[in-house]
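Removed: one protein chain of the complex. Kept in place: all other protein chains.
In order of appearance the chains are A, B and C, and numbering begins at 1 in each one.
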Amino acid sequence: GDIGRLVVSCPDGPGIVALISAFLHRHGANIVQSDQFSTGAAGGRFMLRTEFHLTRLRERLHLLRRQFDVEVARRLGAEFRVRAAATPARVAIFVSRHDHCLLDLLWRARRGELPIEVVAVVSNHPDLEPDVAAFGTPYMHVPVTRATKPAAERVQLDLLRGEVDLVVLARYMQILSGDFLDRVGVPVINIHHSFLPAFAGASPYERARQRGVKLIGATAHYATEDLDEGPIIEQDVVRVSHRASVADLARGGADIERTVLARAVAWHCADRVFVHGATTVVF
Amino acid sequence: GDIGRLVVSCPDGPGIVALISAFLHRHGANIVQSDQFSTGAAGGRFMLRTEFHLTRLRERLHLLRRQFDVEVARRLGAEFRVRAAATPARVAIFVSRHDHCLLDLLWRARRGELPIEVVAVVSNHPDLEPDVAAFGTPYMHVPVTRATKPAAERVQLDLLRGEVDLVVLARYMQILSGDFLDRVGVPVINIHHSFLPAFAGASPYERARQRGVKLIGATAHYATEDLDEGPIIEQDVVRVSHRASVADLARGGADIERTVLARAVAWHCADRVFVHGATTVVF
Amino acid sequence: GDIGRLVVSCPDGPGIVALISAFLHRHGANIVQSDQFSTGAAGGRFMLRTEFHLTRLRERLHLLRRQFDVEVARRLGAEFRVRAAATPARVAIFVSRHDHCLLDLLWRARRGELPIEVVAVVSNHPDLEPDVAAFGTPYMHVPVTRATKPAAERVQLDLLRGEVDLVVLARYMQILSGDFLDRVGVPVINIHHSFLPAFAGASPYERARQRGVKLIGATAHYATEDLDEGPIIEQDVVRVSHRASVADLARGGADIERTVLARAVAWHCADRVFVHGATTVVF
Partner (left out) sequence: GDIGRLVVSCPDGPGIVALISAFLHRHGANIVQSDQFSTGAAGGRFMLRTEFHLTRLRERLHLLRRQFDVEVARRLGAEFRVRAAATPARVAIFVSRHDHCLLDLLWRARRGELPIEVVAVVSNHPDLEPDVAAFGTPYMHVPVTRATKPAAERVQLDLLRGEVDLVVLARYMQILSGDFLDRVGVPVINIHHSFLPAFAGASPYERARQRGVKLIGATAHYATEDLDEGPIIEQDVVRVSHRASVADLARGGADIERTVLARAVAWHCADRVFVHGATTVVF
């Protein structure tokens, strides 16, 4: 419980690591693990993720945050976060009718494999309620039609406001508006069932079959207004043969979808993902 | 030396396997291995590849081919090939300045890993001549400019006419005209340095870096007039990190390019690849 | 529902495919897909798996089986099976306390991804009963101690007798006796949490960590009296780093375990796996 996590992003320049590590040392924090990356010494962006041990972390966390702000962040022009590694991220999962990504996340959360607390499942269909109930997780059925979409998004925003640190679209077949993404105030991770940028848009398995690709994939990315264009967090692929029908591809793809999404959520919630322009840095 | 290969493609229907296997049995050929696939029982295409053992194959091959034509192929409306498995394919390799795919094919051919005889290397640059000379393979330098391209293609066609069974574009940075592809009379395999259909066209590594993909790939396909749209034979990918520069991607990608191209050439030359519309069936 | 599956294994020799395909053609069955393999023309074993379409398959299946026996199998000295592809395999899953392989099989069965009906879950612990109940599958708690093991195995055998086509050990931490394996009368598939033959026996993740391997794996194999020595059906691996603790390896390994086991069960139940001595042929 005494492991803390410090995440820093700032313009690159000399002496940053020395400044940060001296700060931690001065305040009694011992670095357990650290990663850093710069997009370029001149005019680039410096990113750092450090795990440290600090006795009585929780009671000292608030003060440490303020001290870091004053003693380091302002001098570097840095954005930063400090938090206790043991605090789980509060997550809302959006889903339509495909259960594989949803169930995989719920199950991994339950067995302690993902550092998340699923505070709600939001769906435009009632189908998966019994499955979610078995995990003791609230299920919110918010139907969406073309006409009711703005109202539905307001309901969703009301449900989530202040309650979640992350929204995960686990095969949610509705397009969220730019307005929703602006107002939700937390990152939104989506799983796309293709190896982006190949087969962006609808029906990727059908199009993969038509093009005759030999591998199919899945891509987890941050949702942005530009559909399927958000920064990619993780991707993976699986081999397919000419014998596979579109249905076979969808079935086989389900495995890689849930695996890729689970990795992306795990990495995001462990503060390992930095967005840098249209791309990500993943430590 | 007594292993033969029979490749058949025809409209699907009942009794095809029975007809073909009875033919082989009747003529003393023993099936060693066989693959078949149909794109659909009703109106689909049936494809079959059989390896068989037949005593004194070479002296009987010509007759067997005629008998198969009369006794089987005409009844099925089938296209077919019969040949001795041990006969290497005669291959011309086109290359510009990148040596990795070329050298890999030459090495593999020399060590008996690929069932090919490289009869010529054709290049629009003189750079790789010494490397090719070390393998004892003829190197034909055919410079190409926008103005001289039609003439250059005629030279190339004259060099190849009747001499090769396959042309391999091993990072040949010129676009062959549709006219060339029509007239060359043999299949042309190209290696594209991306996981098609992602990053079709020029500069795939630059664009992969900009898009922030987590895997880069390579695609071997039959060359057609529609650039980067030909039927895909093989693809593979390799994981990359945010630390990789475009130059790193190009270096790392070279490995996957040469591996994918070598597989595609090996499979093609072993008669394992069937073109079906815009896709391939690979046994 | 009119797709049947024929599986044949016999000493290799000339004319086998001709004989079998003529039989199918004569009885109105149209071959949809076929695979065959021989371990060697002289003295080898021939194996064939064919999917065929036959109108009114179910009512004709019994007779077809007898005709094949008389007209083909006896002449070839062949073992064979013919059955309707749509009939699911009846499966009992044995498990101890790790839920990942069990839940994965139950999920896949429910969503129609695996052609199985899970008729019972048998466990030496009561822990997973609620999870299994949610799927409507009977849970049989059969405690096992060193002293009660023979009695427990008799109970298990009584439960399964005639009711199942396959037993799957989904991280069942008890060693089944040779006597049990003899008497159960159906194949038993086990998942081992290492890339066999590396780290056979207990505690593979601990030993993988000590040895410093860079990949960990899982192996699905038929259970035999020689522990971890049975014929391998499927294996796969995942990359690990020096940062992974034994607990991390166990967590990461869970994914590859359930994936490998699901593939092995799917392939077995689709009649794609032939045991040949200490190894398997997987079509």
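The criterion applied here is as follows: a residue touches a chain if its C-beta (ideal position, glycine included) is under 8 Å from a C-beta of that chain, and two chains touch if they have at least 3 such contacts.
Keep in mind the model is a prediction, meaning the values are calculated, not measured.
**Student:** Consider the whole complex, including the chain that is not shown, and state which of C:73, C:196, C:223 or C:249 touches that chain.
**Tutor:** C:196
**Student:** One chain isn't shown here. Among A:35, A:79, A:179 or A:226, which residue touches it?
**Tutor:** Among A:35, A:79, A:179 or A:226, only A:35 touches the chain that is not shown.
**Student:** In the complete assembly, which of C:99, C:131, C:234 or C:271 touches the absent chain?
**Tutor:** C:234
**Student:** Counting contacts across the full complex, list the positions on chain C that touch the omitted chain.
**Tutor:** 37, 195-199, 210-215, 217, 231-237, 241-243, 276, 278-282
**Student:** Pick out the residues on chain A that sit against the missing chain.
**Tutor:** Touch set of chain A with respect to the missing chain: 13-18, 21-22, 24-25, 28, 30-38, 41, 53.
**Student:** Under the stated touch rule, tell me which residues of chain B contact the chain that is not displayed.
**Tutor:** Interface residues of chain B facing the absent chain: 33, 99-100, 103, 107, 111, 113, 134, 243, 251, 254-255, 259.
Basically, only the chains that are shown with their structure count from here on.
**Student:** Could you check if the interface between copies chain A and chain B is built from the same residues on both sides, meaning over half shared, or from different ones?
**Tutor:** Looking at both copies, the contact residues mostly coincide.
**Student:** May I ask which two chains are joined by the most contacting C-beta pairs?
**Tutor:** So the pair of chains linked by the most contacts is A-B.
**Student:** Taking each chain's centre as its mean C-alpha position, how far apart are chain B and chain C in Å?
**Tutor:** So the centre of chain B lies 37 Å away from the centre of chain C.
**Student:** How many angstrom lie between the centres of chain A and chain B, each centre taken as the mean Cα position?
**Tutor:** 42
**Student:** Spell out, as numbers or ranges, the residues of chain C touching 2 or more other chains.
**Tutor:** In chain C, residues 33 touch at least two other chains, as defined above.
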